[in-house]
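This report refers to the structure that appears directly beneath it.
A single protein chain has been omitted; all remaining protein chains appear in their positions.
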Amino acid sequence: MKVKTRRVLFAFLLVLVLVAVAAAMMVIGRGHTVYFDNKTLEDYQGQTYKAFEKVVVTVKDEQVAKLAKRDRGMSIWIGQNFKMILEVTREKGGEAEIHEIDLKLPYSVDGIVINLPALLAELPEEAWFSEFVPAVTEEPAEEVPGEGDDFGLGLEGELGLEDGLGDI
Amino acid sequence: MSEKKDYNYNSPSKFNDEMKTIPPARWPTELEKAQMGTMTAMVSSFGLPRIIISGFLLVLFILTPFVGVDLPTQITNIINRFSWNAVLVLAMVPMIHAGCGLNFGLPLAIICGLLGGTLSIQLGFTGPMSFLMAVLIATPFAVILGGGYGLLLNRIKGGEMMIATYVGFSVMSFFCMMWLLLPYSSPTMVYGLSGNGLRPTISLDGFYNQVLAKILHIKIGNIEIPTGSLLVFALLAFLMWAFLHTKTGTAMTAVGSNPAFARAAGINVDRTRMLSVIMSTWLGAMGILMYQQGFGFIQLYNAPNNLTMPTVAAILIGGASVNKASIPNVIIGTILFQGIVTMTPTVMNSAIHMDMSEVIRIIVSQGMILYALTRKTEGAK
Partner (left out) sequence: MNGKKNIPAGKRLLELVRNNAVPIMFIIICAIFIPMAGFSPSYLLNEIVTRMGRNLFLVLCLLFPIMAGMGLNFAMTLGAMGAEIAVILVADWQIWGIPGVVLAMILSIPFSALLGFICGTLQNMAKGREMITSYIINFFINGWYQLIVLYVMGAVIPIIHASIMLPRGYGIRNTVSLLNMRQCLDDLLAIRVAGVKIPVFTFLLVGLLCLFIVWFRRTKLGQDMRAVGQDMEVAKAAGINVDRTRIISVVMSTVCAGFGMVIYLQNIGNLPTYTGHAQIGMFCIAALLVGGASVEKAGIGNAFLGVILFHMMFIVAPGAGAFITGDSMVGEYFRVFLSYGVITLALIMYEAKKRMAKSKAGQELAAAQVKKEDA
């Protein structure tokens, strides 16, 4: 093979490898925030699923939340296959049941809310899954960056030193 | 020993010969003009970037009535800002003529002016007298600091521009410390609570705000012209022009365009360069005082840095190059640059409700400087 063809081939292969790695990273690295609700699910197909007395959620060998009735806990998770261990006490004074849960998290959703009673009752996904929409906080009128100051006109703030250089 | 080469292949990145590699601005020779088409000849005479920028400015002017911007106000603004900046741009001329390159060390000159202004207020002068005193006090500073700066530049012939930039930064940051430490006490200038150290912005109301602009102030319709400032600029420009035609002035030009010839002709190159640096520093000090009287505020700390790039860009837009500059360059360049800076925000804001002016200003001014730096050398076409 001529040297030039070899070079082009290597370059092409390198680009291909990089793209493949990038794609892999996008799948592996997708971060989600998972919220668990210990809330009574009312009136799903006529059934009510009561909240548990106490639920202890363990994710990756670390206790993440201890939920009483109507509590919400959260955990972050990287990747699509979410694993958690629930230690459920259904009634007061009852026995603790241990459940291992494996969930597939949908790629496009950032924040996932899981209703625990519904989940443990093995209802279909639409029952216990909902999307977390963060409350849009009203940002205080931020000064648009990159604009000159009010005196307007001759000064370019981008040059030189900002006061208090900060960390480098 | 230092013959003028096109560019020195042997030390491509060294400071040495950085300066000599930059071609003087020139109109195309007759032969070249004959070889190009008339359009190309006109374009290359005037310079492509200047045409682009003038065109852009023209477009902005044409747009003003359509987007509801008040043209007379804009014209007033442009004239005002011209009067503030013109002397600063003029300060570039001596050093360019003497071959010391673009004065990226302008903060040094500005600080002389700042010292003059603050000391004049500190000593209790008010009104027009404070301006006069500021000029008088700034002068010895300019001579001394300019002299030192000149000595330094003489030791590093060839690498002036880069070192000038950093000398400017160093001096400016040194004075950032000084503004805090020097025993200023005038209540209008120092921080209220601690009483120590100057405030970053000092208002000039009651001092020399508008002191020149108000002299012979003319109002034509809605357009206001600060005749006083323009007259001062005209005076200084005339003095500069006259100087360049004296023996010392011509010597300076010789040193800039052909140091070997100058030396052979018996001109003391070092002394001439030193003189040019002192002149530049003094004019820069005057320039910042003019700017302040128009603007109305003294700005300390890191503010001097913000004026260097616009000034360099302005003179380059006016057609100067790194070792040749003339008074028309100063005038045209300042008008064009300030025109862009004034018109873009207002017109853009009214037209598309998006204020891109800051970004456009950066791109235009830096692009202009970049163009000047990357122009092909004379022989290598």
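Chains: A and B, in written order; residue numbering restarts at 1 for each.
As a working rule, contacts are C-beta pairs under 8 Å (C-beta built on N, C-alpha and C of every residue); 3 or more make two chains touch, one makes a residue touch a chain.
If you're wondering where the values come from, they're calculated on a predicted model, not measured in any experiment.
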Next on the checklist: Among B:L58, B:L71, B:L123 or B:L181, which one touches the chain that has been omitted from the display?
Outcome noted: B:L181
Checklist entry - Of A:V8, A:V21 or A:A68, which residue touches the hidden chain? => result A:V21
Item to check | From B:F169, B:F207, B:F233 or B:W282, residue that would touch the chain that is not displayed | outcome: B:F169
Checklist outcome for this item: Sole touch to the unshown chain from A:G31, A:G94 or A:P124: residue A:G31
Item to check | Residues from subunit B at the interface with the omitted partner, ascending | outcome: 1, 7-18, 21-22, 152, 155-159, 161-163, 165-167, 169-170, 173-174, 176-177, 180-181, 196-197, 309, 354, 356, 358-360, 362-363, 366-367, 369-370, 373-374, 376
Item to check | Where the missing chain touches subunit A, by residue | outcome: 18, 21-22, 24-26, 28-32, 76, 78, 110, 134, 136, 139, 141-142, 144-146, 158-159, 161-162, 164-168
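One rule holds for everything that comes next: only the chains that are shown with their structure count from here on.
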Next on the checklist: Rounded to a whole Å, what is the gap between the Cα centroids of subunit A and subunit B?
Outcome noted: 54
